[in-house]
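This is the structure I have questions about; it appears just below.
Complex shown without one protein chain; remaining protein chains in place.
Labels run A, B and C following the written order; every chain starts at residue 1.
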Amino acid sequence: MNLTVLLYFGGFSLILTGFYGVLTGKNLIRVILALGIMEAGVNLLLVTTGFKPKAIPPIIVKSFKTLSLPNFADPLPQALVLTSIVIGFGITALSLALIVKYNEENGTIKMDEVENSEEVVE
Amino acid sequence: MNKVAALGVIVILGIFIQMALHDSNPGKGAFPEKSSSLVADSYLTKSVSQKAPAEISPGDTKLENGAANVVTSVVVDYRGFDTLGEVTILFAVAAGIGLFLKKRPHFKPRQPGTILKTLVPLAVFFIFITGSYVFLHGHLTPGGGFPGGAMMAAGVVLLALSIRKSMRSVFFKILESLAGISFVAIGLIGLYTKGSFLQNFLGAGALGNLYSAWLVMILYFIIGIKVAAELSSVIADFDQMEEGGKQ
Amino acid sequence: MILYQIIVLVLVLVMIAGAVAVVTAPTNFSAVIMEGVVALTLALLFLLMAAPDVAITQTVIAAGLSTAIFLWTLRRLEKVERKEKNHE
Partner (left out) sequence: MNQVILLIAIPLLVAFSMPLTGKLFPRVSKVIALLTLLFEAIWAGFILFNTKGAVSVVIGGWLPPFGINLVVDHLSGVVAFVVSIVVLFSIFFQLSSGLSKKPNFYMLSLLLVASLMGIIFTGDLFNLFVFFEIAGISAYSLIASGKNSNSSNGALGYLIPASVASVFYLVGIALIYSTLGTLNIAQIASSFSSVKPILATFIAFSLLTLVLLEFEIVPFNSWVPRAYQGAPSSISAIFSSGLALASGYVMLRLGVIVFNGGQGGFIRTGSFELGHALFGIGVITVIAGEIAALAQKDVKKMLAFSSVGQMGMVLVAFSIGTHSSIYGGIFALISHSFAKLLLFLTAGLIIMKTGKSKYTQWTGIARCSPLFGVLMLIGSLGVIGIPLFSGFWGKFAIIGSTVVLGKIGFIATTLILAASVVEGFYFFRLVHTMFETGEEKVPKVKANFAFWLISSLLVAVIVALGLRPGIIDGRLKKIPGELIGNAESGYVQAVNKQLKGSKK
């Protein structure tokens, strides 16, 4: 069993499941949750790109020769994921506040009811 | 969107992804046999701008970057500009929520019992200590400014939930502002003393010591404070709008 | 090594099941809780993938704070709905 392939599969499944949720969701809370699932999936995907079987965390705790590196995991994708998690939280917080405002303005948290009253050209 | 149509889109996208990942044409694929990273080894051996030393051990002082946690060195030092953008995002979220949500000042907080009143501050005290430990040791151990700041913000949540007093977001705003100013100011000092924005002007220190990797440590401290203040001010805004429902 | 692989496999499957549950859950509340489960499983997975920094951040921010503000919002929206019903 190839772990990398499995993790890629997991990441893409999450992204596609979330995407399905975003496409079909009427309730705004559910759409934002589905977005969160997509973000989780892409974070997994990013970490997987720096993953090697039997890797150890990229923290230097004992000495090593630079010619023969220990099997460190790649630190760069991990750094990117840190950023991506925080960005995801920011988007979630902002969209929840927007939903509250939307609810105050339209009296609902369903998207399509308002959408129908306007001409939206795809 | 129609459920069937959405399912169709997902299936098509899935097939496209499958084809892309298992492309049999010649060239570089998504699953390289050897690690393709051009940059990771240089980060790990601290040899981005100088030659890699033969051996790296804790306590070395001549490295270009003294953080033992390589992820931290990437987040704060090698790609510090991204991190500036990241704290800016939280700042923008806090500012945005403050801009478009109406504040509701009139509400009566419920008074908590004595047990909560005495125990929660104690718990929050320990949470703050842990949070600051996490971001002060960010260059040595896993963790760092973001989780540390978030832990402190969680302490603030606890306070808000138990004490039920209206949270004053002014304090957070000032803290946030000061931390942000010092982040950019450190960047500008680097620009005018060393020649490029956010460049390390303090030296690397000894690998693995608490008082090492000065710039990383200071920046992570600032990030921790800033993240804690920003998250707290976001939560304060949420708290106020939640109270607003009760009035 | 086999044990490690099995654990990863189980975690990935739990995560996918959780994601499907978020999309199909009957109520908003259960969907939010399932999202928390997915985030925590992912944090465990990160820990196994030699990414402790990411795991900590994921636990505190994505699983903790994110779920908290979701619940906060839900309570707020429910209150408004209840108030509206009372008015009617």
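Just so it is clear, a residue touches a chain if its C-beta (ideal position, glycine included) is under 8 Å from a C-beta of that chain, and two chains touch if they have at least 3 such contacts.
Given the structure is predicted, the values throughout are model-derived calculations rather than measurements.
> Omitted chain: which shown chains does it touch?
A, B
> Who touches the missing chain here, B:92, B:161, B:202 or B:218?
B:92
> Which residue among B:42, B:141 or B:209 touches the omitted chain?
Only one of B:42, B:141 or B:209 touches the chain omitted from view, namely B:42.
> Just to verify: which one of B:119, B:184 or B:210 makes contact with the chain not shown?
Residue touching the chain left out of view: B:184.
> On chain B, where is the contact patch with the chain that was removed from view?
Interface with the chain not displayed, on the chain B side: 16-17, 19-21, 23, 25-32, 35-40, 42-43, 48-51, 77-82, 84-86, 88-89, 91-93, 95-100, 170, 173-174, 176-178, 180-181, 183-185, 187-188, 190-191, 194-200.
> Considering the entire assembly, which residues of chain A contact the chain that has been omitted?
15, 18-19, 22, 28, 31, 35, 38-39, 41-42, 45-46, 48-49, 76-77, 80, 83-84, 87, 90-91, 94-95, 98-99, 101-102, 105-106, 111, 114, 118-122
FYI, only the chains that are shown with their structure count from here on.
> Please work out the Cα centroid separation of chain B and chain C, and write it as a whole number of Å.
The answer is 20 Å.
> Chain A to chain B: how many Å between their CA centres?
16
> Can you give the whole-Å distance between the Cα centres of chain A and chain C?
Here chain A and chain C have centroids separated by 12 Å.
> Would you mind listing the residues of chain C that make contact with two or more other chains?
51-54, 57, 61, 65, 69, 72-73, 76, 80
> Could you check chain A for residues that touch two or more other chains and list them?
Expected reply: 20, 24, 50, 57-59, 72, 78, 82, 85-86, 89, 93, 96, 100.
> Hey, which residues of chain B end up touching chain A in the complex?
The contact residues of chain B facing chain A are 1-3, 5-7, 9-10, 13-14, 17, 21, 30-31, 35, 37, 39-41, 43-45, 47, 52-58, 68-71, 73-75, 79, 82-83, 85-86, 89-90, 92-93, 96-97, 100-102, 140-142, 144, 146, 207-208, 227, 234, 237-238, 241.
> Within their complex, state which residues of chain B touch chain C.
Listed in rising order, the residues are 69, 71-72, 134, 142-144, 146-147, 150-151, 153-154, 157, 231, 234-235, 238-239, 241-242, 244-246.
> Would you mind writing out the residues of chain A in touch with chain C in their complex?
1, 3, 6-7, 9-10, 13-14, 17-18, 20-21, 24-25, 27, 29-30, 33-34, 36-37, 40-41, 43-44, 47-48, 50-51, 54-59, 72-73, 78, 81-82, 85-86, 88-89, 92-93, 96, 99-100, 103, 107, 109
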